[in-house]
Structure formats: C-alpha cells, structure tokens
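Structure first, commentary second.
Excluded from the complex is one protein chain; the other protein chains are retained at their positions.
We just call them A, B and C in the order they show up, numbering each chain from 1.
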Amino acid sequence: MTAFGGVFSVLPTPFTPGDEVDHDSLRRVIDLYLGAGVDGVTALGVTSEAARLSERERAEVLATVVSRVAGRVPVVVGATAEGTTLCLERCRAARASGGAAVMVSPPRMPKINSDAVERHFATLAQAVDLPIVVQDYPPVSGYAMETALLVRIAREIPAARTIKLEDAPTPYKTARILENTEGLELQILGGLGGVYLYEELLAGAAGAMTGFAYPEILVEVVRLFRTGKRDEAAQVFYRSVALMRFEFQEGIGMAIRKEVLRRRGAIAHAAVRSPAAPLDASTREALDRVLAWIDKTKEHSWTSA
Amino acid sequence: MTAFGGVFSVLPTPFTPGDEVDHDSLRRVIDLYLGAGVDGVTALGVTSEAARLSERERAEVLATVVSRVAGRVPVVVGATAEGTTLCLERCRAARASGGAAVMVSPPRMPKINSDAVERHFATLAQAVDLPIVVQDYPPVSGYAMETALLVRIAREIPAARTIKLEDAPTPYKTARILENTEGLELQILGGLGGVYLYEELLAGAAGAMTGFAYPEILVEVVRLFRTGKRDEAAQVFYRSVALMRFEFQEGIGMAIRKEVLRRRGAIAHAAVRSPAAPLDASTREALDRVLAWIDKTKEHSWTSA
Amino acid sequence: MTAFGGVFSVLPTPFTPGDEVDHDSLRRVIDLYLGAGVDGVTALGVTSEAARLSERERAEVLATVVSRVAGRVPVVVGATAEGTTLCLERCRAARASGGAAVMVSPPRMPKINSDAVERHFATLAQAVDLPIVVQDYPPVSGYAMETALLVRIAREIPAARTIKLEDAPTPYKTARILENTEGLELQILGGLGGVYLYEELLAGAAGAMTGFAYPEILVEVVRLFRTGKRDEAAQVFYRSVALMRFEFQEGIGMAIRKEVLRRRGAIAHAAVRSPAAPLDASTREALDRVLAWIDKTKEHSWTSA
Partner (left out) sequence: MTAFGGVFSVLPTPFTPGDEVDHDSLRRVIDLYLGAGVDGVTALGVTSEAARLSERERAEVLATVVSRVAGRVPVVVGATAEGTTLCLERCRAARASGGAAVMVSPPRMPKINSDAVERHFATLAQAVDLPIVVQDYPPVSGYAMETALLVRIAREIPAARTIKLEDAPTPYKTARILENTEGLELQILGGLGGVYLYEELLAGAAGAMTGFAYPEILVEVVRLFRTGKRDEAAQVFYRSVALMRFEFQEGIGMAIRKEVLRRRGAIAHAAVRSPAAPLDASTREALDRVLAWIDKTKEHSWTSA
C-alpha cells in the first residue's frame, strides 16, 4: 500500500460560460498544482463540485486528470455515494481508470450509525483492491465520525488507514486518533483549505489534502516542517494563513478559489455550478487586498524554497 | 397543465438477491398499484431508493415504469439533484421518456437559502416543458421550505403549482399555504406514508403521493372524502392508520414496505440497498400483528368500495 | 433502586391567559392522570415546556406536583441542562423536593460526543442518590445516542438503567439494546406520544413515559399486554393509535394535547408558551373528528377495563 503523505491537491472542476466542463482549464490547473511540487492530486472531491457532475462528466474528468498527471504522482479519486452498491461501482471505475486510491465519506442517510458506516467501509475494502481515504467532513456527509469509530475502522480495515480529517477541531482530533492507534501505519491528512495545517502537523498529521489555490505554500510548510525547520514552517504558515482562511469561507469558498486560479492563469472562467453563489463585488475587493498581502509577504519566503 | 390530485403511488425499486434491479417485480408492483385504482405513479422518488441507483439503473427503471404503465395514468418522475445542471438533465430525461411531470426537492447544499431555491425552480421551469412537483421533505433535502417560500414559488412559477408536502405538521402547513394562495390553481399532496392523509384532506389537500403498500386504502379514503362521505372516509382512515404509521418508521420503513409488498405477491425479495438496515425478527413479528388487524378490519370496509 | 415500568405520564404545564403557571389546572391534570391508574408521573419534561420556565417556576411546579401526588406514585423530575454543574444542581433540587428519579438528556452543545455524554451521566450518578432516566430524544437534544453508547452507560452506571427511548425506529432500537444488555436490570420506556407503544412492548419495553391526554388507554394497553392478553392489547392500541398519532404532531402537538386536556375538564386554558404555535381552526376541526372516533370506539373497550 502506498503511504499518502505530504500535500495532495483537490482539483477544482472548471466550467465554460456554457456550463460545460472545461478540460483545457482542468489540464492547466493540474499543471499549476504539479508545478508547485505537490505529492499527489485528488479528483472528484467535494470541492471539485463532484456532486454536481453527471456520471458521464465524472468519467470524463477522471480521464483527463489521469492522462494529464501521467503517472507523475498518485491520483486519489472521490467515490462517495449514498449507497454501498453505487459507491462500489465508483471505486471500480476509479481503479479501472488508474486511480491510486479512492476517497469515501459515510453515505449520507437519515439514521446512519457507526455500525453501518463501518460495514460500508469493510464492504468496499473487500471488493476493491485500492487504498481507501476515509473522509471525515460532517457538514457535507451529515454524520460526525467519532474518534472511536475512526480508530475502529483503522484497526479493522487495513486498506482504510488514511484519514482526511475535516471535523473541527482537527489538530485536537488528530492527536486523539493517533494516541489510540499507536503501532498502526495510519496517516492523517488535514483539509479545510489548509487553515489548520501547521497545528495538524504538530499534532502528527502526515500532510494535507485540500484545494488551496497556492499549493506552493502548503508544499513549503510541509517541507520545512518535515526537515525539522519548525520555526521556519511556522513563519510561512502564519504569514499566509490569512489567505487560506479567506479562501475557505463556507458558501462562497469555491467561487473564491476559482477566481484565484483564474487570476493565476490556470482556468479560463471562475464559474461555479448553480445553485452555488457566484462572487460579489465585496468579496472581490477583499480578495484583491489579501492577494496583495500574499504577494508582498512571499517575496522573502516560499518562492525561495 | 395536468391537475394532479387523488392518489399517486411512489414506486419502490425491488432488488434481486444479487443486488440488481428486479424489473419483473417492478412490473408486478405497478400492476398492484394500478389495480388498486391509483390516479398516477411516481418513479425515482426518495423511497424508490433513487439516491442509491446509478444513472443507468435510473434510466432502466424509468423505461420499465413508463412501458408498463402504458399511458393509463400519468407518471411523475423524481429528478432531484444537487446541482441545477444535473437536475435539468434529469428533467429532460424524464420528459424524453414520457414522464408527465417531474418531482424536485431543493438541492442539498450547505448554506442553501430561499433565493437560491426559488432560482433553481425558476430555471427548471423555463427550460423544461413539464409540470414540476415541488417536494418539501426536510429530513432528506436538509432544508425546510417555509410557507412563504412555497407560496412565492407557486405565485411566480406557474409550472410549479403542485406541492408534495412532507414537513410536519402537514395539515397545519397545508392550511397555511392555501390561505395564502387563494385564486391560484395550486395542489397540495400529502406524503409521509399517508399517516396524516385524512387531516390533510380536511385542510384542503388534493390527495396523497406516497408509497404505502395498501394503496386501495388511500384510494378509498380519498374517494369517500371527495364524494362528500367524510364520516365514512374518517372511519376507513382511523381503522387503517395503525398500519400506515407502522410502515412509515424512519430508518426501517422502506424495508417494512417491501416486506408487505412481498407478502402481497408483488415483489420477489424484500431487500433494500445497503447501508439501509434490513428487517429484524422483532419488526417482523410486529408486522404480522398489524397486518392481521388490517385483514380483520378491512372485511367490512374498503374491499366493498 | 425502584423499577420503573408501566405508564408514566409526563405532565404538561398549564398557563393562565396572563401567561402565569396555572397551579389549579396542574393539580387537576395530576388528578386526571392518577385517576387513570398511571404508575408514575414525570414533571418538567420536554412537553412540560420546562425549557420555557424560569428556575422559580420550575421549583413551584415541582412543589405542586410532589404535594398533589402525595406519595401515591413516584415522581420523575426532568433535570436536563446544558452543563454538568447546572444539571447537578437540578438533580439535587429534585431529590430535595421528593422526586423519585431524575430524567436527563445529553447536554446540548456543538461537538458533543459519546465520551462527554458518558462522563456527564457518570458524574451525575456519583453525586446524586437517585436513579437516572436516560432520555434519548435527538430532535431536542441535538445528539443521537447510538445503541452502543446506551449499552455502555447501562453497563457502567448502575443508577442509569432506565431509558426513555425516543429515537425512531424505537421498537427496533429497543430490541437492539436489550439483546446487548442481557443479564442487566435494564428498563426501556417508550415515549413519542405512545405512537409505537404496542410495538415497543413487543420488543421488550417495560412501558411508556409520555404525556398522551388519554392515559387510561395507555394503561389498558400495558395492563392487557402484561397479563398475557396480547391480542386484546393490540385491539385497544390499533383502534386508538389514530388519536396518539394526531396528538403527537411535531410543532403543534403540545397545543393539541392541552386542548384535549381542556376539553376533558382538566385544564382551564390550552395556551402554550410563545414562540410555540397555538391551535388553528383546521387543526381544531380535525381534532373534533378524531375525538369523536375515540368516543365511539372506546364504548366497547377500555372503559370496561
């Protein structure tokens, strides 16, 4: 099994003004992330707007991603679905397309519970020959996986020993999980736009899996941290977290991220799919300001990495 | 535009022991509902386990339904999706397959709001030439549509003037909506397994859209009520609501309903798709008892209708 | 420790038109419930509108209840609070006033979890010398206690071996808890207005704790069931559940129950405290009809008990 660590960038899905998937932009985004030195990419995640793609579009996006990445880094593929059967089908499609792992949240369903969630992951692990990244993101899944459940899954399902942990407070929960899984080869990746990356690393996280539009910052924080330069990592992080925090605003975050990627030349249009809200003037102005701060501060920092 | 009233049965999706859609059973279920005299059927609803079907399976189910119904009654087609684009695609597929209307819930999304919901329905109405049944079922959509929003949608979007109202207390909310939409050709259909059907009719509902496994009871209640026999309607309803209530248990309701349909000879296997829970011994025993009650009480009642 | 079984009636809190607690009506309600033969009463429960009472009012209500009951049956006292300290204070007040047990839900709090809930109950059990009824009612507490947690609490906290189970599907969950606690003196009481009482008894429940306004019906169902007359119990239940279901409507249920108690001569005014909604004409008409049904059907039934 691959060990997933470092920075994995969750890829956005760019759209044309006509609301079609914009594969050219998708390729350029991949280039931007790979150029920043990320350790892997994640396709069809929550912030890829995967839930707003048809199955045909999902397949086409995945094909573009795998082809553009061309084996340079592993591709994790979002496969969350409301039923086990459909989730399995998506896992198999991910495997067939060349995915290195699948990422799965608990099925969204009233009255879901720990046992049903564990059974879901166990069934996937038995049927699909790929590592599973267990995503813990309650605002979207509707179910908070308690530490005890995550520990149980990690112990009993060897294929499911990577956790994308996005249930706040994530540094605290990371520490709780790790102190209960000593001896296991378990990896916890932060998410949440990188907003707690440094604290997650301190707590023992192996890296981050998120779509932050300046992946080079995440890469430098993780690189510095891993080479023992904790103070330098902290400096880079504290200076730049103003942007991560701004980008990761609930309800408008994906629109902001796409606008940043547009300004960076990666995607042609910043459109998000309806009913998600587009950017307004006030958010644009605030974005101008925080990007100016990042531009200024980065001179003596991560570009030199 | 068709006026939707009376009883519309939401069709379950039967599965084989091998977890495939069981089209033979689906045809028999349709026969059972049509034989009971329902005014229409609904395919791909929440209790059809539509969220656990692949797009291919959805298309196949729809084809079977339309073909078996063969124009005898209208077919309403569930088309809810998380994004407007995907929802539109499903609406168009419903239209192309011969559906008489689509049924749509608000897109499930953190930070959704009234304006986004109204825009969603307006976009659908503009692009698809079919009536829209607005489904108000917060436990699944994650969003409670307040009376004022439902009234606004009804006023401004003529294609969306049928509401499947499943936000308790439904009789109370039915009365509130109707007193604010006088003069509009608006139809409210109850759901919730028929558990409040009589009170919904009293409050002005036009009928019910639900998958209750004894549709003949719903049909008789509505028929008696509409022909002015309110006392007789009440009698039939009060005697039989013990079963509706039992069948409509959150978390286990679909498994119970399928078991009833199996016992009635309509479907071959009562399986629900994972991670939904299967029936346990205790629920089976309770079902035996309430079905015995229904058998006994119906002798002097709805079979004579 | 007392064994809590049979029917415990949760007492409403009647109000005067001037929005004061109406202690005369409260005494008459107690008389009505005791006259119906209930095994105990519960003060300051959710449907007592306890959350809308001041601490002074809580104390006065409790004094009236204990004084009127006068030791004839045990009084269970709701003591749920958001913090452990405040909950403890309420438990001690209950003990000092002569309560026979306290009833406690998990503290409502974002990010609550199993361990915190168990610790909460353990702290209470250590400090207060009264049995604890563990209330599992997620719509109000905001936290669904999974079967495994309820089992753990029952095993490890001997004082907390009565569960008021109101997390649907309750018969199913009752069976799951009991099959995991064999050998323990554990009692499960149904709630939810009695809507699933018969099925809960079949699954092993020891009775019901709810405020249904016709307690004599619950008493007869439980009496018949316990004396082995399961078919007769079923008959009484199935005939009368139309009313339980109607009374227990989310959002309007307390207003309906108070109106029934007013019509039965127990309370002077049916007012509920704002912002709860008062009864509307449509609900009143529906209530007339279902009460007429109960009047008619009870002739050959529970009055003869």
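One rule holds in what follows: a residue touches a chain if its C-beta (ideal position, glycine included) is under 8 Å from a C-beta of that chain, and two chains touch if they have at least 3 such contacts.
Nothing here was measured: the structure is a model prediction, and the numbers come from that model.
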item	value
Left-out chain, listing which of the shown chains it touches	A, B, C
Residue, one of A:119, A:229, A:245 or A:264, that touches the chain absent here	A:245
Touching the absent chain when the full complex is considered, from A:29, A:93, A:188 or A:203	A:203
Interface with the unshown chain - residue positions in chain C	19, 49, 51-56, 81-86, 89, 107-112, 116-117, 119-120, 123, 139-140, 142, 250-251, 273-277
For chain B, the residues touching the chain missing from this view	111, 113-115, 144, 146-148, 168-169
Residue numbers in chain A that touch the chain omitted from display	168-169, 171-172, 174-176, 195-196, 198-199, 202-203, 234-235, 237-239, 241-242, 245-246, 249-253, 277, 280-283, 285-286, 289-290, 293
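One rule holds for everything that comes next: only the chains that are shown with their structure count from here on.
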item	value
If a chain touches chain B and chain C alike, it appears here	A
Taking each chain's C-alpha mean as its centre, the one farthest from chain A	C
Euclidean distance of C-alpha centroids - chain B vs chain C, Å	32
Between chain B and chain A, distance of the C-alpha-averaged centres to the nearest whole Å	37
Euclidean distance of C-alpha centroids - chain A vs chain C, Å	46
Two or more partner chains touched - positions in chain A	111
